[in-house]
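Note that this complex is displayed minus one protein chain, with the remaining chains in position.
Now for chain A:
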Amino acid sequence: MRKFPKCLNRTAVPDLPVPCKQARVTASFSASQQAELLPGLFGEAGPLGQAAWSAPTVRSGWIQGLRSLAQHPSALPFLADCGTLDTIFSLQGDSSLFVASAAGQLLVHILGLSLQGPAEGPPSPQACDWPVCAQKIVGHIEGSLRSMATPQVTQALNVLTTTFGHCHGPWMQVLWERLSPLVACLLQEDPLPAAHSLVDLLLSVARSPVLSSSDCGLWETLAQTLRRLSPAQAGPLALGILKLQDCPQALRAQAFGVLLQPLACVLTAADQAPGPPGLPEGTTGDSVTVDTLLSSKSACAGLLCQTLAHLELLQPLPQRPSPWPQAPLLGAAVTILRFCNGSAAPASDVGGRLCAILAGCVRVQRAALDFLGALAQETGPQELVTQVSAVLLEYLRSPDSSPTVLKKAFQATLRWLLSSPRAPGCCDLDPDTQLFLRELLPVLRKRLCSPCWEVRDSGLEFLTQVTRHWGGQAGFRHALLASEVPELAEQLLRDPESYVRASAVTAVGQLSSQGLHATAASPEQLGGQKESLLAELLHVLSTDSEGFPRRAAMQVFTEWLRDRHADVAEDTERFVARVLQAASRDLDWEVRAQGLELALVFLAQTLGQPSARCPYAVAAPQATPPGPLAQALRALSRVRLFEFAFRALFDCDRPVAQKSCDLLLFLRAQATPSGGLQEAEGSPDVVPVEAALQRWRAGEQGEPLGDLEPEAVLAVLRSLDLEGLRGALAESSDHVEKSPQSLLQDMLATVGVRGENQADCY
C-alpha cells in the first residue's frame, strides 16, 4: 500500500492515474485514513508538489476521486480539516477548462452533501450552525462575490448556478437569503462583472422549486437586472423568464418587451411610423437598442441573430406570451431579410444605416430564414403571407444567396408550403400555392444545375421533402411533371459529389414511390425506365465508391419494401436477395445495419408484424401456423437472410451486431411456437452452420453457407445465447476500462510485479 504515493511519480499520464481510481472504488474509508493514504493523497501535503500534478488528467482524476470519496459520511470533516477544500478552490481557476469546471461541480457536490446530511429541518441562517465544510465553501463564495473581480465572481456564480440547478433541499432558501444581497450589490457595479454568469444564476434560482414558491425578492431582482443589462445580455435572461412556468405577469411583459426591442427598432426604422402596430404596448425601439444595432456590423448581427433565435425557441412553447404578435414578427422577419438583400428602401436615416450594415450579412439571413420558417406554424394576414412568399422567392432566385442561406431558404419555403391552407371543399392545393409552385419549380430546376454542390444538394433535399408531403396532390404532381425537375434529379445520380448523389438517390426514390419518376426513357436505357431505376440504384449500392449514396440507396430500398413499391412487389424475393447480397459485402457498417433493417421489414412481412412492439405488452406472441411458417422460413432461406443475419451477429461494429441480435431474437420468437421450444422432427444437420458461426466469431470471412435448411437454422437459433449476447453488446465500450478488474490490472502493470502484490491490494 505504501507504494502508491511513489506510484504517482511513475504513473503514465494519459491513463487515469492509479491512486485516483483507487479512491473512486474506495472500499474502506477508515482503513485508508488510518493507513495515512488519504492525507497523503488529498491532504495539504498531498500531490500538489509532485511532478505528475502538472498533467491535467491527473488533476482531473484527483477531482473524480474526491467526488467518490465525499460520499462517505466521515469524509466531509476530513476534507474541511486537511486543507483539501483550499486546493479545490484554487483548481476553479485551473488552466484546463475541464479541471476548472470539475472543481466547481465538486464544490457543489460537497456543499450539497454537507448541508443535506445531518440537519433535520432547514439549517439556521446563522453560519456558525452550518457544517464546517459548508461554512468554508459559502465563505469562499461570499469572498469571491465581494471581490468584484470578474474571474472570481464568475467562479462563484457558476458554483451557485449549479447548486441551485441540482440541489433541492430546504436549505437552498436559507442560502439564497444569505447571498442575494451580495448578488444585488453586483448589479450596482459598472461595468457589470460576469453578466452572463449572473443571468444563469438568476434563472437557475428562479427555476429552483424551493424558491419560486416563496418570492425572496427574486422577481424584483430579475426586473432590476433586465433593466440593468445591455440589450445583448438581457436577451437570454428575458427568454429564461418567459420560459418560467409561474412568474408575475408584469415581469413577463417586461421580459417580452426586452426580447422584442431589436425587432421593434427594425420595424420602426423601416416604416418611419411612430410605433410598429401589433407589438405589445410599450415595445418601441429604445435608443440603447438602436445604438447597439448601429454601433458595428458584428454587434448588429449578433443582437439580431440572438433575438431571432430566442423568439424561434419561444414560439412553439405553451407558455409563450399570449397574444402572440404573429403579424409584426412576420413583418420584422421579412423586413430584416429585405435589409439583408438590399431590396428594402427605408426612408428613415436609421433604416438607411441598418440597410448598409446588414447588406449581404449571411449570418442574419440564416437566422431570419430559420425564424421565418418557425413562424409558419401559424398563418398571418394575407398580405404578409404574400410578402413572405415573395421574399422567399427572391432569396431562392438570387444568384447572390450563399449556399447556406439558400439551404435555409429552401427549408423555410418548405415549412410555409406545408402550412399553406387547402382549398375549402377540395383536397388539392389552393390557387395561391399553385401559383407559388409554378414560380418555384423553375427556380428549383435552375438550382439543380448549379455548379455549387451544396446548392444542388439542398435543392434535392427540398424536392424529397415536398414530394413526400405532397406526392398525392394532383396540382403538385401536374406542376412537377411539367417542370423537368424529375429528369434533373435522375441525372444527379451521376453527380461527381457523393453527398449530391446520396440526396439524388433519396429524391429519386421518393419520386418513384409517388409515381413521379421521370417517364421518358433515354435511348441507352431501352429496358424501360421502371426497371432501370431499380437497376440503377442497385448499381449505386454495389459500385459507388462513397458510403453516403450507398446508405441512401439502402434506405430507399427499405422504404420501397415497406411500402410495397410496384417494382419491388413484382419479385420481392429476388429484390431482397440482391439487396442483401450487396449489403453483406459493404464495408460501411451503416449500410450493413440498414441491410438488417430491410431484412427485418421482410421478416415482418413474411412472418407477421413483431407482436410485442411494446415490451410491457401482455399478449403472448402469436404463433404462426406451422404450414405457412415452413414456407416462410424457406423464403427467408432463399433470400439468404439467415446467412446475412448470422454473419452480422459477429460484425466488428457493435450496432450491426446488436441489430442482428434483435432480428434473430424476433425471428426465434416468431418461428418458435409459444409454450416452449419445439424440437424439429428428426435432427437437422447443424454442424456446418455451427462451424461457420465459429469461423465468423473468430473473425474469418469464410465461405458462403449456401441454402440453409430452416430446421437447422431454428436449431442453431435455439442453441445460441442471444439474450446473453444482447446484454454483452449493450455494455458501453469503456465498461471494461471502468471495471475494478481494469483498475487491478493497471495497478499491477504500474507496480510491475504481478502475483506478489495481488494479496496486498485487496
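To be clear about the criterion, a contact is a pair of C-beta atoms (placed from the backbone, for glycine too) under 8 Å apart; a residue touches a chain by one contact, two chains touch by 3 or more; residues count from 1.
Following the convention adopted for this analysis, contacts and distances are computed from a predicted model.
Hidden chain, UniProt protein name from the list "Tax1-binding protein 3", "Integrator complex subunit 9", "Superoxide dismutase" or "Coatomer subunit zeta": "Integrator complex subunit 9". Remark: the omitted chain is touched by one listed residue; of A:52, A:264 or A:455 this is A:455.
Note that of A:353, A:654 or A:668, the residue touching the chain absent from this view is A:353.
Of the options A:68, A:96, A:135 or A:491, the residue whose C-beta touches the omitted chain is A:491. Mapped onto chain A, contacts with the missing chain fall at residues 342, 344-346, 351-353, 355-357, 359-360, 398-401, 445-447, 449-452, 455, 484, 491, 494-497.
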